[in-house]
Each structure stands twice: as C-alpha cells, then as structure tokens.
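Please read the structure below before turning to the comments.
Yeah, one chain of the complex is gone here, protein chain that is, but the others are all in their spots.
Chains here go by letter, A and B, matching the order in which they are written, and residues are numbered from 1 within each.
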Amino acid sequence: MNNPGLTIARFLPIFLLIILFSSAVYPYSCLYTENDSAEYPLASPQNIICFADYLYCQKDYLRAIGEYERIAPALLNDTIKFKIALGNKYIGKISQSESLLFLLGSSSIFSNEATLELFKGRFLRNDFTGLRNLYDKREITSAKYNEKIKQMYYLSFLFDEVPLPGHESFTNLFPATERKSILEFINRKENPEYKSLWKAVMLSALLPGAGKFYTEEYGDAITIAIVTGLSGYLACDNFASGHNFRAIAFTGLGALFYAGNIYGSAASAQIYNARVKFNLTSDLKLYLNKNNYFLPEYENFCK
Amino acid sequence: MKISVNKFLLVIILPVLLSSGELCAQDYIKEQYDYSKELFKSEQYFDAITELKRLLFFDKSGAYNFEANYLIAQSYKSGARLNDAVKYFTISQMYARNDSLLFQAKLEVVKCNILRHTAGQSLNLLNQLERDEHFSNMQREIIYWKGWSYMFMDMWDEASLQFGKISDNHPLKELSDKVVKDKYSVSFAKVISYILPGSGQIYTGEYLSGLMSLGWAGLFGCLSAESFVADRVFDGFINSGLFLRFHHGNIQNAEKFAVEKNKRISDKALIYVQYNYKGPKP
Partner (left out) sequence: MLLYSIILFCSSLSAQTDWQRWEKAYIPYSASDDEVRTKPGRERKYGNFVLDGSKKLYNFFISDLDGDNCPFQPSCSLFFIQSVKLTDIFQGALMFADRFTRDMNLIKINHYPFSRNGRLYDPVWNYTLRQENIKFIPCTETVNE
C-alpha cells in the first residue's frame, strides 16, 4: 500500500479524468475561454473582445466596432468605449464618435484623452466654429491637455474670417522659439496682401488689360490689350472702308472682349485673394505638421 | 496486474484524452467554418468575411487556412472588390495543400485581373503557369484564359489564335474573328483624311460629318485662294489659318471616330460574351 508507484497508478485514472474534464471545459488555450457555461466558445465575451481587438489593430474598424457592440454594456470598459469612439472617427461616423467622446470626457479614465480628441477632431476637420463653441461653453475641459486645447482654440482664429483675440495672450501660449513664426502668421492674417476688386474693375475699364496686370495675370493682360485693340482697329478700318457688316461684327466682338475684360478682372482679383487665403492656411498647416502639433500620444492600443 | 492496467491506460488512453481538447476545439472551428460557408451561400458576403476572419483568428491549427482565405477572396470578388480578392487569393496560395488547389487559386487571381481590366498582369501570370512543369497537364485551361485576357486587352486577333488552339470552331474564336473583321483601321482613316478631307469620317460611316468637314475645308481653301488673288493678304492669312484648322481637325475627327467605333465593337462583343456565352467565365 505504501508503494509510491502503486499509489500513483491508483490515482492515475482520476488524474486523467481531471485532464479530460478540464480539456473539455477549456477546449483550446487560444480560445481564451474561462466561461464554462459558454455553449459556443467563440461567442464568449472574452473571445469577442479578443477578436475585436485584433480587428481594431488591423484597422478593420467597422467590424471591430460591430464585435465590441455585441458585448453586454456592463462589460464594456473605458478602453473599449474609447476605442469604439476612435474607430467611429476613423470610419467617418463623426456624430457617434463625438457623443461617445463627450460621455468619456465627463467621467472615465480617458477623460483627458477624450476631451483632447473632441477638440482635435474638430480642428482637423476644419470645424473651427464648432471648436470655438465647444471651448467657449466650457462644458468639457481637460486638466492634462488644457494647454494644447487652448493653443488649438487660438490657432483656429487664423483659419477663418473671425477677428483675432489679443496678440499677447495668443503668442504667450507658444514656446519662445515659436513665437516669431506665430506672430508672422498673425500679421499675415491681419494684413493680407489682398487686391481690391473695385480697383481692378476701374483699371480695366480705363485701359483693357490693366485690371489683370494689377492682379498679376500678365499674360492675360497682354492678350486682352491685343485682342481688344485689334477688334477696335478692325472695326474702325472696316467702317472707313465702307464694309459696314464686318465693322459692326468687329465692334460687337470688341465690346464683348471689353466687357469680358472688366468682368474677368473682378473675378481675377477674387481668385487672387482666395490664393492669398489658401497660402496662409496651407503654410500654417505645414508649420503645425512640421512641429508635430496634436500628435496622439495615447493611441498605443496595438503596440 | 493493476499496474499493467494503468500502464495500458497511460500508453493508449492518455494521448487520446490529451488530444480530445484539440478535437473539441476543432469541432467549434468546423462549426464556425460551416456557418461562414452558409453566410457565403446566402450572399451575405460582408458577414461571411467577418466570420471567416474569426475562424482564421481562432484556428491556431491552420486547418482551414486555405479554405477561409479562398472564401474571403470569393466574397470580395462577389462584392466587386477585386483588389482585395486578389490579395486573399494570393494569401490562400500559401496554404494550398496540393498543386490542384494552388492552380485553382492562381487561376482566380488571373480571373480577377481580367475583370479589373489589368489583363496584361493576368497574361504574365498565365505565361508563368505555362512554363511551370507542375501544371503541364493544365495547358488547355491556361490557353483558354489567355484567350480571355487578350479579349479584355482588345487584342482580338491574338484571342482568336489562342481559342483556335483549343478548337477551330470554338465559339469564342468565331466571335474574335468577327470582331477583327468588323473593326476599322485607324491609320487608314487618318491617311485618307489627309488626302481628301472628310473621307476618313465617311470610311467610318459618319457620312454627314465627312461632308461637313469637306465643306469647311473646301470653303476656307477657296476663300483664302480668292483673298490672296485679290491681294487681301490679311483675309488670306485668316482664311488659310481656318483652312488648316479644319484640315487638321478633320484628321483628328476621323481618328476619333475610328477609335470610338472600334471600342463600341469590342464593348458589344464583351457584353455579348457576358450575357450569352455558356462556357466558363471570369
């Protein structure tokens, strides 16, 4: 009885039964199944989350969100909710993303990140009015990213037509090394090198082509001067030669070119101004990208 | 005696019991595969892909790697997402258990390339298959799909040649021959337009346009000659410019008509094949 070999042999069947039982309940270690009541292990919450995490890291966001949403709401932790919000943002479902971020921003372990994400989303979508409304209402704030959010708030004024807030409070938000560049952008916004539409119209009315010359479309200006001048000359010449039909045709053509030149100068001034505005915006975006503003530090769920 | 019974248990039953866990897992995996296939059959391709991805994620044994990737690719193909289909057919090739499955997956890549009008790529793949001795008994099929590739590359004479290798009266050979016969020569249309304005358009069956071209070129040719004769140099230059513009335009127009008509003939043939041809299609 005291033979240890015999004792092992006696308990071996029980030991094997335990193994059999355990392997039936936990059929396969990779299934991450700890729920012995699960009828179908692949449908257990742990496995669904595991699979959804995998899909999320594959950037298969719609499927990942679908999987997360299969889980009972009580089991959805803040990380999953934040991932659902980010996933919705990536696939363009902005309203779903924002409503979840609002919820997370008010109370969760990701409240700082969710708040920053709300502001960042609006900034990157060029919804500057929305960003300022969000900031002014102060419904949602982040202690950790307050500085960044404030920077975004002030920078948003540079992108649209709204008057800028005080220079000093603006530039003081940025490190001393960047203040000069920011001040330059502020100056470009406040004193844009726009062309006057009416000046272009008046110039072109006085001398065909002069309006386009003013808006720096030199090739067009020379062409207009030649075409209008030639039409006028041909009209006069034909009147003088008694070719009345041709003369009237050239007069009409000349008048059309003259009127078109005035109209075109106005349009050209507007396009010139649009270019000035576009250049400011694109230079500013380039500067922000170059200085790695608003890079997400928390999106490391897949690392 | 007791010990020998337990030894028996240890040697015979233990491995069986230990593997039972895997067998159970395989049951779930098989069940998952069957469910995915059902979704595929009921044309719920998006959901089928989700379930197949789940299968691939949990099936660590890799038993369904070929089938799952192949079905994902087929689902994408059914949703006209041919780039994704090509990716997954290519992945499935890595898990092909034999030459027949490998050939099947490779051929699907060829078909996707034909459908997405990158038939040059499918032709390269078919040439590789033709040279591969593993597939020496599949030559007929390779030739057949080469014919299809040429049809989609608008090289109907080459397509006819390939289908002719299969059979002299292959329906697709007859169709390819008809397309070759019906098509217009673009260079001929341009050359005759150069010599006589409008003739290129008339050759392509656009009689009214041809006559209009002839009229404009004739009118401005005459007017410029008349102006130069009457010493009206300015009018002469203007009219000559207009003559040259219409003459040049007539050549461009003839080329445009020939190309457009040829495209229409090719398209008509492809539409006919899609709806009426009974043989294997991409």
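The working rule: a contact is a pair of C-beta atoms (placed from the backbone, for glycine too) under 8 Å apart; a residue touches a chain by one contact, two chains touch by 3 or more.
Remember, predicted model here, so these are calculated numbers, not experimental data.
Visitor: Considering the complete complex, identify which of B:Ile29, B:Ile49, B:Ala105 or B:Met155 is in touch with the unshown chain.
Guide: The one listed residue touching the chain not shown is B:Ile49.
Visitor: Which residue, B:Ser36, B:Ser149, B:Ser176 or B:Asn253, contacts the hidden chain when the whole complex is considered?
Guide: B:Asn253
Visitor: Which listed residue (A:Ile248, A:Ile271 or A:Leu286) would be found touching the missing chain in the intact complex?
Guide: Spelled out, the listed residue whose C-beta touches the missing chain is A:Ile271.
Visitor: Which subunit A residues would touch the chain omitted from the figure, given the whole complex?
Guide: Touching the chain left out of view, subunit A contributes residues 58-63, 90-92, 217-220, 222-224, 227, 256-257, 259-261, 263-264, 266-267, 270-271, 273-275, 277-278, 282.
Visitor: On subunit B, where is the contact patch with the chain that was removed from view?
Guide: 43, 45-46, 49, 53, 76, 78-84, 87-88, 90-91, 94, 115, 152, 209, 212-213, 216, 245-246, 248-253, 263-264, 266-267, 270-271, 273-274
Here is the rule we go by: only the chains that are shown with their structure count from here on.
Visitor: Taking each chain's centre as the mean of its CA atoms, how far is subunit A from subunit B in angstrom?
Guide: Whole-Å distance between the two chain centres: 37.
Visitor: Residues of subunit B touching subunit A in their complex?
Guide: Touch list, subunit B to subunit A: 2-3, 6, 9-10, 13-14, 17-18, 20-22, 24-25, 28, 31-32, 50, 53-54, 57-58, 60.
Visitor: In their shared complex, at which residues does subunit A touch subunit B?
Guide: Going by the criterion above, the answer is residues 5-6, 9-10, 12-13, 16, 19-20, 23-24, 26-28, 30-31, 40-42, 47, 50-51, 54-55, 60, 63, 66-67.
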